[in-house]
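Sharing a structure here in structure tokens format.
What you see is the complex with one protein chain gone and the rest in place.
Presenting chain A:
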Amino acid sequence: MEAIIMLADILCMLALCFSLVRIARGRAQDLGIFKYKLEEGKQPAPEEAARKERERA
């Protein structure tokens, strides 16, 4: 059981790191499986809005 939980933890960390590298390279918008909720009616935070603006341009 200990080994399985350890493996799951390692895979989760790998998935997080992989998502972050994809975001840094402009190939992804979110954290994949660790994607978080955007509150309803929420404006994007300024740096996210600026990033989207840059991408659109």
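As a convention for this text, a contact is a pair of C-beta atoms (placed from the backbone, for glycine too) under 8 Å apart; a residue touches a chain by one contact, two chains touch by 3 or more; residues count from 1.
What we mean here is this: contacts and distances are computed from a predicted model.
The unshown chain of the complex is recorded in UniProt as "O-glycosylation ligase, exosortase A system-associated", chosen from "Thiosulfate reductase/polysulfide reductase chain A", "O-glycosylation ligase, exosortase A system-associated", "Glutamyl-tRNA(Gln) amidotransferase subunit A" or "Thiamine ABC transporter substrate-binding protein". Although one chain is not shown, part of chain A still touches it, namely residues 1-3, 5-7, 9-10, 12-14, 16-18, 20-21, 23-24, 30-31, 33-37, 39-48.
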